[in-house]
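Mind having a look at this structure? Questions to follow.
Shown here: the complex without one of its protein chains, the others still in place.
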Amino acid sequence: MKELRDREVIHSLLKTIAQKTAALPTLPIRLMEVCGTHTMSIHRHGLRPLLLEAGVEMLSGPGCPVCITPDAYHEAAIKLVSSTPNIILATFGDMTRVPTRLGSLQTVVPASGSEVKIVYSPAESVTLAKANPEKEVIFFGVGFETTIPGIALAVRQAWQEKITNYSLLSALWVIPPPLRAIVASRDVNLDGFLYPGHVSAIIGVKPYQFLAEEYGLPGAVTGFEPADILLAIAAILDLIQKGQPAVLNEYRRVVRPEGNPLALKIMAEMLEEKDAFWRGLGYIPRSGLQLKEKYQHLDAEKKFSLKIAPEETHFAGCRCGDVLKGKILPPECPLFGRTCQPDSPRGPCMVSFEGACLAFYKYGYTGEKISFS
Amino acid sequence: MKKISLELGSGGKLMRDFITQEILQTFRNSYLEELADAALLPANIALTTDSYVVDPLFFPGGDIGTLCVNGTVNDLIVSGAKPQFLALSLILEEGLEWTLLKKILKSIKKAADEAEVLITTGDTKVVRQGQGDKIYITTAGVGEIIAQPSWEKIKPGDKIIVTGTLGEHSLAIMLARGEFGLEAEIQSDCAPLNYLLPCWQEGALWMRDITRGGLASVLHELAERLPYPVIVNEAAIPLSPPVQGACEFLGIDPLYLACEGRAVVVAEKNKAEKLLHRIKQHSLGQTAALIGEVATSPGRPGELLLHTLSGGWRLLEPLTSELLPRIC
Partner (left out) sequence: MCLGIPAKVIELAGHNRGKADYLGTKIQVDFSLLENVNLNDWVIVHAGFAIAKLNEEEAAETFELLREYARFLETLPSEKEKK
């Protein structure tokens, strides 16, 4: 495993990338890392400036579920826990810090007997419901294809065991539709895509094929270690050089071409597609999932008659939307680093660990050029 | 109406604002203005205080008793003072078991003996059931100032030493709560830092105990005062494998995890090797390491830079909010 972060390996890969870009006519080559965990890893390991030097500019994509979930969902959760006594709102740690007009789930003062509870796994939310039969447990479940099968299994367990004090407030998103939306809008100049490793472990590599076939854009599925990312970039550069757009699988140790059939099956069993609103991107056809009719009594939106009407809400000047589309880099936003900082975020991209703005702020060394010798 | 939320106590931005805007504004004086771990008072006296609320009360490697002694003692030591006397206040919840209380008192006694301090005064209050959580403890400590630590003496080339592996305290507590389905053999590093006292005479220029906010926050506090950049080599940072494993699972950066028996020591350039050797000889300092230095480049004055495992560079920021497990 240590090879994946080894200084010499990384150095050598960067040299290879620089040699490949040197043979191309226009630089920098602009690649979008779709996935926030890639964003995070690129910044955490300080790869961005090294890649720029090697002729490759990385743009962040819409792959942070916390960032793209519209405020309306967060506000519905905040209202629920602050106004309803005796409920447990269970959610993932990253969801609790998103700033809205009503504050965040971390700054909210819950109604009497209620609390916000952080879970690591969706399975814990069902355990909570069983352990607290006198309380309503609402699991505020957010995620892409990687997380959705686990959420679906949790709901199925509650359904099978007829647990009546459990429901799901769902913010579930699927990745291919927004990629089409971004490319079709022609807002962004791109030369290729770095596809998410763990989403692809579930959906396989086929769902990205249209980007190669219809739009002529090459791309590669890859893992999250520095060497994974650089190997994939080198492979994409070869495709660009040859003028052969394709979808490569550079994460073969984890991703099967067909994905994970059991996970896809449980998703199909419990959930159905819907048109969904993405922060920054607006409504995208068939880009969200919701519980099927049969499981509606486990849907918190119905159970508590929540009115979730997503709209583009943001603090004046916040350009998270454009950041999520890869249209601008975080430092180009007028709020970045000024009124919007990690300890006083104005938008979700500065909140989530994999938000592009936070990654840039925390890890993006933007000072004078560093000598790497 | 604005109310207090749990977030205020998490050590992030809300708390920093509360301290500067409410506490400092209300009580302003030259001692408080330093906002240091311990106030350095006339007649060579250092004074500090801390409150301890921990769940669970007992955890691998320590308990609320060892914590309430070591936490306060360590604040004195890193401020250049030899701890001498403690005050001990107990807030007990009605219904607390006697045996539990006695066990905690015994543990306080043992920790105080080890840290060579006397419990010299105190107070006890009992609150109704449900109005507190078993036991809260506040200690105050007094020590004799034996050194004048100062960041002003720090120069490029001076070395950064960390006195042992990071994050064990935070994770031991998290695991003892049985949260997130994790298990690991991780013991809290809770311990008194008295063994570092001689370092003040052997080339130590500045120290901080690594508590809430972790190594990154402590070093950031140092860097922002210096007219030089501070550089840390990620590969040299001591971490035990189970801590690395737990951090990977939960998506937490170990550089932000709290310890209760570890410190950062800035050592004079020419004395650093010897000082490190001395620290490593003590049983509590076996895993100590030289992790970085005060530099002139790369970076700009006041910046804290990490040279990453893979050879990149990035800025380290202080903790902004409580560490939470994440899925992304």
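For reference, chains read A and B in written order, and residue numbers begin at 1 within each chain.
Quick note on the criterion: contacts are C-beta pairs under 8 Å (C-beta built on N, C-alpha and C of every residue); 3 or more make two chains touch, one makes a residue touch a chain.
Just so it is clear, the structure is predicted and the values come from calculations on it, not from any experiment.
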| item | value |
| --- | --- |
| Shown chains that the omitted chain touches within the full complex | A, B |
| Residue among A:A72, A:I202 or A:V323 touching the omitted chain | A:I202 |
| Per the touch definition above, residue among A:S12, A:T164 or A:Q241 touching the missing chain | A:S12 |
| Touch criterion as defined above, residue of A:A181, A:L194, A:L211 or A:L231 at the omitted chain | A:L231 |
| Touch residues of chain A, complete complex, unshown partner | 1, 3-4, 6, 8-9, 11-13, 15-16, 35-37, 63-65, 92, 120-124, 143-144, 146-147, 149-150, 153, 196-199, 201-202, 224, 227-228, 231, 252-256, 260, 262-263, 266, 354, 373 |
| Interface with the undisplayed chain - residues on chain B | 180-186, 241-242, 244-246, 248-249, 251, 326-328 |
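Here, only the chains that are shown with their structure count from here on.
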| item | value |
| --- | --- |
| Distance from the mean Cα position of chain B to that of chain A, given in whole angstrom | 34 |
| Of all residues in chain A, those that touch chain B in their complex | 5-7, 10-11, 36-37, 40, 43-50, 64-66, 92-94, 96-97, 106-109, 118-121, 124, 143, 147, 226-227, 342-344, 352-354, 361-365, 367-368, 370-372 |
| Residue ranges of chain B touching chain A (in the complex, touch as defined) | 3-7, 12-14, 16, 179-181, 235, 249-251, 297-300, 303, 305-306, 308-315, 317, 320-322, 324-328 |
